[in-house]
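Only one protein chain is missing from this complex, and each of the others stays in its spot.
Up next is chain A:
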Amino acid sequence: MSASKRLFKEYKALCSDPPEGITAGPVSEDDMYLWEALIQGPDGTPFEGGVFPAELKFPRDYPLAPPSMRFLVDVWHPNVYPDGRVCISILHAPGDDPNMYEHASERWSPIQSVEKILISVMSMLAEPNDESPANVDAARMWRERRGEYEKIVRDNVRKSLGLE
């Protein structure tokens, strides 16, 4: 199955039966390799009430290789780089394990899907992984000054919704 066919199938599945709090699809169907997703902040976390847009870029050999994902608003989180890139094990191919801690089962494989990525990212927002900090400052703050961390997250949520 070609990459774009598989992506189309996933797109259809995501539209017909969207997971709670997730909207995703290609920016334009003319290019199936660039998607935009919206993820709702999980309830009971400082991200609650927020909506976080992210861009997904798929490689030509998808689903052999995973897509890359980047948030398009400020996300203050230990596993999100300051430029928005998401660092999570499901986005790493089994061969490349920069952090030497991930189990093969958590990593990308063709049986994973966009839906699984987005659900994983949603739970990552709720539960940061302290072992692989992409944003060292956020990781430190999350560990040592939780109140301050949560305030920044909440402020960002309000800002991203155009409310001050």
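Everything that follows uses one rule, which is that a contact is a pair of C-beta atoms (placed from the backbone, for glycine too) under 8 Å apart; a residue touches a chain by one contact, two chains touch by 3 or more; residues count from 1.
Definition applied: contacts and distances are computed from a predicted model.
*Asks:* For the chain omitted from this view, which of "AP-1 complex subunit gamma", "Protein kinase domain-containing protein", "Pescadillo homolog" or "Coupling of ubiquitin conjugation to ER degradation protein 1" is its UniProt protein name?
*Replies:* Spelling it out: the chain absent from the display is recorded in UniProt as "Coupling of ubiquitin conjugation to ER degradation protein 1".
*Asks:* With the full complex in mind, choose from A:Y62, A:W76 or A:W108 the residue touching the hidden chain.
*Replies:* In the full complex, the listed residue that touches the missing chain is A:W76.
*Asks:* With the missing chain put back, which residues of chain A would touch it? List them for me.
*Replies:* Chain A touches the missing chain through residues 12, 15-16, 18, 23, 25, 28-29, 36, 38, 40, 49-51, 53, 72-74, 76, 82-83, 100, 130-131, 133, 136-137, 139-141, 143-145, 148, 152, 157-163.
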